[in-house]
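Heads up, one of the protein chains got dropped from this complex, but the rest are sitting where they should.
Lettered A, B, C, D, E, F and G in written order, each chain numbered from 1.
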Amino acid sequence: MAKMRGAIVVDIERCKGCNLCTIACPLHLVTLSSTVNHKGYNYAQQTDWEKCNGCTSCAIVCPDGCITVYRKKEE
Amino acid sequence: MAKMRGAIVVDIERCKGCNLCTIACPLHLVTLSSTVNHKGYNYAQQTDWEKCNGCTSCAIVCPDGCITVYRKKEE
Amino acid sequence: MNETPMHYCPGCSHGVVHKLVAEIIEEMGMEEDTIAICPVGCAVFAYRYVDVDWIEASHGRAPACASAIKRLWPNKLVFTYQGDGDMACIGTGETIHALNRGENIAMIFINNAIYGMTGGQMAPTTLMGMKTATCPYGRQADLHGYPLHITDLAVNLEGTCYVTRQAVNTVANIRKAKKAIRQAFENSMNKRGTSLVEIVSTCASGWKMTPEQANQWMVDNMFPYYPLGDLKNTIE
Amino acid sequence: MNETPMHYCPGCSHGVVHKLVAEIIEEMGMEEDTIAICPVGCAVFAYRYVDVDWIEASHGRAPACASAIKRLWPNKLVFTYQGDGDMACIGTGETIHALNRGENIAMIFINNAIYGMTGGQMAPTTLMGMKTATCPYGRQADLHGYPLHITDLAVNLEGTCYVTRQAVNTVANIRKAKKAIRQAFENSMNKRGTSLVEIVSTCASGWKMTPEQANQWMVDNMFPYYPLGDLKNTIE
Amino acid sequence: MDNEHKDIVLLKGNEVIAKAAIRYGYDGFFGYPITPQSEVLETLAADKPWETTGMVVLQAESELASINMLYGAGCTGKLAFTSSSSPGIALMQEGLSYMAGNELPGVIVSVGRGGPGLGTIQPGQADYYQAVYGGGNGDYNTIVLAPNSVQEMCDCMGKAAELTFKWRMPVIVLSDGVLGQMMEKVELPPYRPRRTDEEIAKQCPWATNGIGLKNRKYNFMSTLEFDPAVMEERNQKMAAKYRQVEAEEVDYELYQVDDDTEYLIVAYGISSRISMKAIDLLREAGVKIGMLRPKTLWPFPNKIISQLSERIKSILCVEQCEGQMINDVRLATEGQATVFHSGRSGGMVSSPMEIVEDFKRMARERMSTNWPKGYWMK
Amino acid sequence: MDNEHKDIVLLKGNEVIAKAAIRYGYDGFFGYPITPQSEVLETLAADKPWETTGMVVLQAESELASINMLYGAGCTGKLAFTSSSSPGIALMQEGLSYMAGNELPGVIVSVGRGGPGLGTIQPGQADYYQAVYGGGNGDYNTIVLAPNSVQEMCDCMGKAAELTFKWRMPVIVLSDGVLGQMMEKVELPPYRPRRTDEEIAKQCPWATNGIGLKNRKYNFMSTLEFDPAVMEERNQKMAAKYRQVEAEEVDYELYQVDDDTEYLIVAYGISSRISMKAIDLLREAGVKIGMLRPKTLWPFPNKIISQLSERIKSILCVEQCEGQMINDVRLATEGQATVFHSGRSGGMVSSPMEIVEDFKRMARERMSTNWPKGYWMK
Amino acid sequence: MTEEIIISGFGGQGVLSMGKILAYAGIMEGKEVSWMPAYGPEQRGGTANVTVIVSDNVVSSPIVSAYDTAIVLNQPSLEKFEPQVKPGGTIIYDGHSIIQPPKRDDINVYRIDAMEEAARTGNSKVFNMLVLGGYLKVRPIATVEDVVKGLHKALPERHHKLIPMNEEAIRRGMKLIQKMN
Partner (left out) sequence: MTEEIIISGFGGQGVLSMGKILAYAGIMEGKEVSWMPAYGPEQRGGTANVTVIVSDNVVSSPIVSAYDTAIVLNQPSLEKFEPQVKPGGTIIYDGHSIIQPPKRDDINVYRIDAMEEAARTGNSKVFNMLVLGGYLKVRPIATVEDVVKGLHKALPERHHKLIPMNEEAIRRGMKLIQKMN
């Protein structure tokens, strides 16, 4: 069966480090960085590029629209 | 058995001729006068002094508190 | 009820309710411990007729005024006396919030489905199809919306302890209405929450009828839409 | 949703709802036929983020403003976006009457049980016992009254066609909320009466929690008092 | 021209407000009943303009709702109005401040009664401060027109419609219970069609109505600013506009003012009508007296008053209140003339003879004492 | 004296309003949150005076409700207050008119922000007209106090409590966002017990509270009159009272004003504080400049301004708005001095140097041209 | 010619519409007119009055200090307005409603028993038209024809069928009025 592969891009400067994407990701692939962006927030980042299935959960819950999810079908 | 005898006194100048007492009297003993009081209203008057049983219905419904009911028991 | 002749039109329900209020206050012996709040509407002059301390509140704000007073004077009997335009239109916010806060006040609500004082304009409680000065071709949903039954809303507010709908068109109804108002006043004294007593009323002038016709019209048209009886009573 | 960074606090529900509104308008192709009305409250700047014509109404009066606009522009999508302080407190009168008139507008109601913008004061929707800046020892009935569930009142008003309560804390709830808002918008276009979509929301700042804690607190405390689901739907 | 408009009719000022609005192509009315102006809504309701011109008529749940409906209408570039009386106008102050702050069109008819508070339902002119200084917050002005006849009530609705869009600011028509309730002959204007959506899009590119979006960016209407510096700029821009309105839109009328005039009455609205009669009586007695009647209360006719003050002994300011416009008259005189008050209050209205008597008193006091400049007879 | 009150504390103006009210024995507070004054209610809620002094604190559902709660409190002879900011005060205008019309006590704290409309949450002084002229209907006045420090915010609550009963009229404490938000050292007053029911009955035989009925008739509080002649009488009685207040209660402060002073700044509230610094800078540079600071805005210090105007070249009126008090200053000068405006608006606040610059501009313009009397620099 | 009239009585006596018809009649004669009502807060009952001015010239003040004619239909109105009639002016009162008739002798005093006549004919609706007729008899400021034209203007279309009855009442009123001094 075709498998979905995904990857997310976080708009780091837009991110407010609310952590909601972290919780929303069913595969626990997102965490907050230890460094801060220019606004002083610890921003979100994807920890594991391999496992993401592009489900978009993280993007859907992000209140600030910081996450773009890229998907491709892998046979 | 003791029978109630009643009589009403209408404060003619206070009466506004609304006719509600007329309707309320179960014995149809109240009517409006054909002449008017100083404010220009046809005021209420008791037509039959004999039949009134002092039930106070007329007084209760009078919005302007014009009617005083006098009652006495007759053996 | 003092001797001052009332300014109301012939047959106006306000007069009857005033009498009841005066009687109850006297029966309760509360003449010296009552603070009454009257509205902007035909009852604006209520203070002339019932001998207690009265405050004439601004249009619709009697519940706010009464809320403050009852909190400042917790042992006084505090009640408002308001029309439908006052309570259910401009004063909707103050009404809902006083009810919801459960202020220990009684609210007497004279619903005559019209703005009496200003000459018979549409009220929020005006029935569908009913003609008034501002809906001379009859109330119509798309132009004017629907009749607002604010008393029913009060039932769902946690702060209310007693919500009832009464009328004063017959001797029997007058007696019931009196009982209801007395209960409401007692609730205020016993700090049981807010009581709302709606009196479905006539406004012969606004309706352009004789008082008798008005009473009949009320029975035929108002009662079906605003059925009489207790809607909520947490006390009994 | 445009590129302007939002002024909301981290994790604020407003952001999610804004996204939904923007998406729906785009999906409906209504960008050029929408007049949106935002409140006084944290969403006061909504016009910065969603590209349609916006009006910032005075505190609580968005429903009045929207009523006039929809009547003057019957073919536009007209909706209000309001907080609980705005809609259920200062604007209670305008809310009830717009709903009752059955104005063909949609109302989005962000109930976060607090005054976010002004720094976390008690709202009418604040839960019993909940601590805010103006009830720092917890909401108490005698001092502050009861939480007001205005959405439940809306159900009983004849003018409403659709009344629902949603949340945006999970992907599934976000999807449902989106459907609800879309339905409300369609009702406005189809002139079916007033739709009210309550979104039970968090205000991490006002509640003095992290966004995660706030979401959990909402599930544990708000949902029981403000249960999710459709309360009225005359359309289906 | 159609026939009906040439028909001269006898109407109340309030009725005329309604009929004029329909004919001048107003798009909407939002209002709440209050004596002595309820006939405005009642006439609209009876005339059903929604079936003819398409005008929207809505009885609001309160004056707060009315003004915020007017705010909404103004935001979208529609020509709308509301109407109320003293306490009702008091409730509109926040909304007025919002309208002015967003530079919106909108017409507010204020039919004054006796005050303060609920006051009386009889006519009054004690809402001058309310209209001219405003109780809304912030730095703003509204144009204030002051008709003095039923015909002018009619004309003002046309003038207000024009000015409110020309300057993008709310226009108040400040009337009183006499003008609202009295009947006079009036010639109604011809029907002017309401503007089409296209015309609105063209005339109001700033409006938030979704139309014309192909030719412009999204609009928003907000009085809130993040940055006070931006707010200040907005205020300065508005202030500059106000100076321009002051330069261009002052309107007044002189009655019996010529080179020989020794005394001046300043009065607006119904007071100016009564004063005319008083002046006729005084002129018969040989007194050289005339009247300046401001037709705009804001902008106020400062310049002409300053000019007249140079040569006129003293001014009687007639208004049916305890004295409000008198402040502006005193400001306008720049200390060159003494200003006295005449008028009743609380719903009482001067008779011509009362003004004559007040004049006599003024003339006596003026001659017998050396009053300080700008003395305010109280 | 207890210990705590001698304790000098560092507090925000808003916090002090709350704490002073508790200590001055206020019976109630009714208010609705709005920036920049929310700390008033928040401080009361935190301090729980209902458990100590018995003061009632109620968060109202709106400013309309607040003012009508205050109205109710005043009717019954209780000492209560409300607090709000610009648009919130706008919503109170009808209620204020009712309070004034019934000659009721009650204190309204107005903490001004940038306007108009929602404006900004930064400090402003653009609500001078709102406070002094009022947007309520009818002929009425309210006393307006203008503190300029946190200590005076405190003291004003005591003064307002006294004046509002002495004259039976509402008292507005007109403050601004700077004074509300800034912290300064303050000495809080000792606790003064709230009046007992008996004291209220004695002090307020007019009140509608049911007490004292054995010694008096039933009272009622109504601003409505059947008969306009009665209303007029009430108005005349009130007007006479207002003249008395004007004679007795004017309060102001002079800074660096002596016989040699050539220039005058007139400023109130925060503007007077900034102006003091500007004056210090100008005095250092040899300019003979001083300041008159009205501590009461109504009644306004007309007499002293008139006196000073006789000898002072020109006046700089400093306020954080586009110019409102300047009108009253111009009236007070009676055409004897030229009045210039200085100040920012919309939430911006002048710095001392900006006032210095405005002064220089004024001095330049003053010397280079022959300005008409009362010219208003705009 | 300028005629300044006050008509005053109870609400419900048709005072205001009588004034309106008079004003319209004035217009029919090509005159300038003004009509200014005053009433209390009661919806029914209470007192009401209206000042009507009919003039060859533009009406300046709709409020006047003294009247050419006062038509008084109840006692309080008589008491209020008798002193305000100009010397040489006219007062007309209804015989039934006024118990204490006018006392001034420097004015023309007329009485009309319109209330009685209306009661007699069982048509209280025409009371005010009877009075109007009486007035027009003694102050012929408009012809009956113009008054009837005025009626057409003043009454809504649906009441036009009542005009003949009104006209008749006006003519009857002209006969009823009697000079009392």
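Here is the rule we go by: contacts are C-beta pairs under 8 Å (C-beta built on N, C-alpha and C of every residue); 3 or more make two chains touch, one makes a residue touch a chain.
Here the structure is a predicted model, which is why all the values come from computation and not from measurement.
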Full-complex contact with the absent chain, from F:197, F:227, F:246 or F:354: F:354
Sole contact to the chain not displayed, among D:1, D:69 or D:117: D:117
Absent-chain interface as seen on subunit F, which is shown: 8-10, 121-122, 178, 181-185, 270, 273-278, 280, 349-354
Missing-chain contacts mapped onto subunit A: 16, 38-41
On subunit D, residues whose C-beta touches the chain left out of the figure: 7, 9-10, 42, 44, 116-117, 119-120, 204-206
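Please note the rule applied: only the chains that are shown with their structure count from here on.
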Reaching subunit G from subunit B through chains that touch each other, fewest steps: 1
Averaged-CA centre spacing for the pair subunit G and subunit A, given as whole angstrom: 87
Chain centre separation (subunit D, subunit F; CA means) in Å: 37
For subunit C paired with subunit G, centre-to-centre distance based on mean C-alpha positions, whole Å: 40
Shared interface positions of subunit D, touching two or more other chains: 40, 44, 56, 58, 89-90, 92-93, 97, 124, 144
Subunit B, residues touching no fewer than two other chains: 16, 41
